[in-house]
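Working notes, beginning with the structure itself.
With one protein chain removed, the remaining protein chains of the complex are shown where they sit.
A, B and C label the chains in the order they appear, each numbered from 1.
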Amino acid sequence: MALAVSYFAWVRERMGIADEVIDPPADVATVADLIGWLATRDERGALAFADPARIRAAIGGRMVGPEARLDGDVALFPPVTGG
Amino acid sequence: MALAVSYFAWVRERMGIADEVIDPPADVATVADLIGWLATRDERGALAFADPARIRAAIGGRMVGPEARLDGDVALFPPVTGG
Amino acid sequence: MIRVAVQADAIDVAVELDIHDAGGHGASAIFVGRVRGDDGLAELFLEHHPALTQAGLAALAHVAADRWSLSALTLVHRVGGMAPGETIVLVLASSAHRAEALAATEFLIDRLKTDVMLWKRETFADGRVAWVEPRDGDHDRAERWD
Partner (left out) sequence: MIRVAVQADAIDVAVELDIHDAGGHGASAIFVGRVRGDDGLAELFLEHHPALTQAGLAALAHVAADRWSLSALTLVHRVGGMAPGETIVLVLASSAHRAEALAATEFLIDRLKTDVMLWKRETFADGRVAWVEPRDGDHDRAERWD
């Protein structure tokens, strides 16, 4: 299943790209699954997703937890620091 | 003992003057005594000081309670409503 | 820098911001209190004490500066007659830390209403004149800081 993923801040820097369309295996069902899969896919993924506790996600524009199902465009990023 | 007294807001309006120098009897020792004496001195005093609970005081520039001794210029006024 | 003013002239918030801003502080909290025009109010008059109102504001400003870590503090209160919509009071507190600036501003606006010699008199469009009575809530809010 093709999935649009975008990266922000140091996740984007470590991945070397801002967004991509990926096609993860069928058993990648949740945000946590996706992060785990990206961390093993290649070296930049290993660097960006070495510590899943430091990764946040949004799906279809809403902030979600690691258990959320991948039913829309995914954004992966560090904890936010605005304001 | 001559005592400078000033009035503010509706206390001033009811007294008809902004300040005066008074010479209360010797047994007028505290703010509460002064308010009680002014309330009985004349009609405008009765009007201004009919309800001592609604009167506040400052002596020598500091807000004081009814038990404060009259050791400086006295200001008598309603509860403040600034801000 | 602490700036305290009691003035009959209109309060210009933009000018006060310029004066206050010299330092490039991390966070500024600002409170602007204006004359409300509801209930047919035509004029608000603020009576003050020629010396003690300024002294009371200055004392409050120094309490705030002692209690919170502020880089600048401005406290301006208007007195005399003013129309609905005009600014009565301006509090500006700056700090490296937002919590300090916000708390100092809230402290000052709460305590202004109970600790400083100022009295509001309202004149309505129908000619009625009334001195404003303090609200219980004002005292409750002021006492939170004791």
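Just so we're on the same page, a residue touches a chain if its C-beta (ideal position, glycine included) is under 8 Å from a C-beta of that chain, and two chains touch if they have at least 3 such contacts.
In this text, all values refer to a predicted model and were calculated from it rather than measured experimentally.
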What are the shown chains in contact with the chain that isn't displayed? A, C
Of C:A29, C:A61, C:V79 or C:L118, the one touching the omitted chain in the full complex: C:A29
Tell me which stretches of subunit C touch the chain missing from the display. 13-14, 17, 24-34, 36-38, 84-85, 96, 98-99, 101-102, 105-106, 109, 141
Chain not shown, touching residues in subunit A: 6, 8-10, 12, 58, 61, 63, 75, 77-83
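Keep this in mind: only the chains that are shown with their structure count from here on.
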How many angstrom lie between the centres of subunit B and subunit C, each centre taken as the mean Cα position? 26
Report the inter-centroid distance (CA atoms only) between subunit A and subunit C in whole Å. 49
Which integer distance in Å separates the CA centroid of subunit A from that of subunit B? 73
Residues of subunit A touching 2+ other chains? none
